[in-house]
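My questions will all concern the structure given below.
Excluded from the complex is one protein chain; the other protein chains are retained at their positions.
As written, the chain order gives the labels A, B and C, with residue 1 at the start of each chain.
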Amino acid sequence: MPGDLQLSYRATVELSQFDAQPESATEVPAANLPLETLHYLYPSRYCQSDLLVGLANSEFGDLEPGYARVSAICDWIYTKVKYLSGSTDSQTSACDTARERAGVCRDFAHLGIAFCRALNIPARFVSAYAYRLEPADFHACFEAFLGDRWYLFDATRLAPLDGIVRIAIGRDAADVSFGTLFGDVQMQRMNVFVESAEDNSQPDNLQDDSDADRKQTAISISESLVAK
Amino acid sequence: MPGDLQLSYRATVELSQFDAQPESATEVPAANLPLETLHYLYPSRYCQSDLLVGLANSEFGDLEPGYARVSAICDWIYTKVKYLSGSTDSQTSACDTARERAGVCRDFAHLGIAFCRALNIPARFVSAYAYRLEPADFHACFEAFLGDRWYLFDATRLAPLDGIVRIAIGRDAADVSFGTLFGDVQMQRMNVFVESAEDNSQPDNLQDDSDADRKQTAISISESLVAK
Amino acid sequence: MPGDLQLSYRATVELSQFDAQPESATEVPAANLPLETLHYLYPSRYCQSDLLVGLANSEFGDLEPGYARVSAICDWIYTKVKYLSGSTDSQTSACDTARERAGVCRDFAHLGIAFCRALNIPARFVSAYAYRLEPADFHACFEAFLGDRWYLFDATRLAPLDGIVRIAIGRDAADVSFGTLFGDVQMQRMNVFVESAEDNSQPDNLQDDSDADRKQTAISISESLVAK
Partner (left out) sequence: MPGDLQLSYRATVELSQFDAQPESATEVPAANLPLETLHYLYPSRYCQSDLLVGLANSEFGDLEPGYARVSAICDWIYTKVKYLSGSTDSQTSACDTARERAGVCRDFAHLGIAFCRALNIPARFVSAYAYRLEPADFHACFEAFLGDRWYLFDATRLAPLDGIVRIAIGRDAADVSFGTLFGDVQMQRMNVFVESAEDNSQPDNLQDDSDADRKQTAISISESLVAK
């Protein structure tokens, strides 16, 4: 029975941000990795890290391990891959992006994740809401496990890291698509919006932070959420 | 510091087997699937179901949904894919096997899983110990979610289904390899063995079951395990 | 210097058609193949026959060699692959089509060629004008070398074989695209038309041939051409 379907979702999110010095975010030997991070070492549908071991080692194998190496991966992607809307589709994988050198945020994240895993760094996909994008929008980035926690990275450099609200984390976009549709569905319209819950000054404050400062800081984000 | 490393693992397993009539094992509409089965609908590294939607629908789309359709998938694989030791490697995926038409148990399982997912049937990889193989050996097969539980399938037809001890389940072999090695390791030797814990007659009894009977029964297996 | 560019091409073609009994069109052992057919045995960009040896042998390896086997390949493609405009692009290859099970005339031809080569039958791509299509249009089909000449096959079953005017032959569409564009070009409009050079009754006569009759005949076509 065909018809209109409208979904709305609202959440109040409290963002808790952990800033670390990059040098404290080190790579962890496989033997010391927490058990729950291991799944994020393995290749997945869109992040075929096993197929990219050669490329990752050729480009990043000789770099100093740690936060700086993951940053170098992001710099490489930012420099070599063109952000180009409509250049990819739902079948595009990290292997494709390494070759086509074009993609969108999802593709940038997949490639970053694949490179990390190829170097034995656990990495996972983040479906996010980037409230400091203008206009605010859905976004995709990734997290790498360094030291004792997950740190956020965004190879697109589009959204300030401290303006990322994680909606879901998974091995890649297959796990955490914004929606998985069964049957014949046509999307008509999507509206996303954000407002500061109590204190308008706080987001502004964040936006005042200079990017230069941020670049020196490793950021880890967690949210506590109340659905309404 | 190079040297020898020896690992041994021993477990006492009590196998609990659930037999159902095939017609009771029906496909479940996506809307009614238990939440924990959803991950097994998505494409994974070795089971790129999104890339095989066309092939799966061309071959199996018109078949009656349910246990019989998954059986037809296994028959197709058994008939069209040659079991050939050494024909594949750790990078071989379901897409490759659909084309190369040769592989080992792992490849048979990956292809079965990918076909199921392409038809919206949750399916997962089973790393197993097949104690009724002669000689008993590690094995790979898969489970599909039908009705209200996971049922076991083995497109290789090598091992009796009621002789399968599941060691691990995952989205594909990337999740549940027998071992993931970091660093430079050479395997020297592997011994696997099994003995009946108390009552020698039980495995024999099982082996007395005629295959013809078994073919009419959908089998679901669970284990309770004591590591020693 | 941007601007309009108009190309027109006109040719008077005399079609010479060779009809043979299918049983006389046999497969030729590699050792007896004419030297100039050998290139059409090798894999090419869109017809990766080396990657499809397993699939081709699994499906067609046991069939009687000869015209009937190539016909069986076309029947398989016609039955299993959906003709779907817009389902593929300029990167789609025979391997993709074997999996996606959808494509257009170019993809049908590529898959037929790849299967033939995988079975050691020389096969080549035909860029054609199908004047008995309604409306008449460009078309792609393929030729296989059997007996002592090239025979025409069209797995799409869209155009009568005796209404095919070959524009170019090559190893696959990479060789004989209708146009290869360098630089930034937008196609505005394409008109194709055909008229009978002298005798209007001849095309009509051809069209009177029943398809049933044609199915029993192996057709080989050559053209002599006067460009105007």
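One rule holds in what follows: a residue touches a chain if its C-beta (ideal position, glycine included) is under 8 Å from a C-beta of that chain, and two chains touch if they have at least 3 such contacts.
Owing to the predicted nature of the structure, the values given are computational and were not obtained by experimental measurement.
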In the full complex, displayed partners of the excluded chain: A, C
Absent-chain contact - pick from A:Ala98, A:Cys141, A:Val176 or A:Ile221: A:Ala98
Hidden partner chain, residues of subunit C it touches: 30-31, 38-39, 41-45, 48, 50-51, 90-91, 120, 174-175, 180, 182
Subunit A residues that touch the omitted chain in the full complex: 51-52, 54-55, 57-59, 80-82, 95, 98-102
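By our rule, only the chains that are shown with their structure count from here on.
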Pairwise touch network: line, ring, star, complete, or other: line
Cα-centroid distance, subunit B relative to subunit C, in whole angstrom: 42
Where subunit B touches two or more other chains at once, by residue number: 51
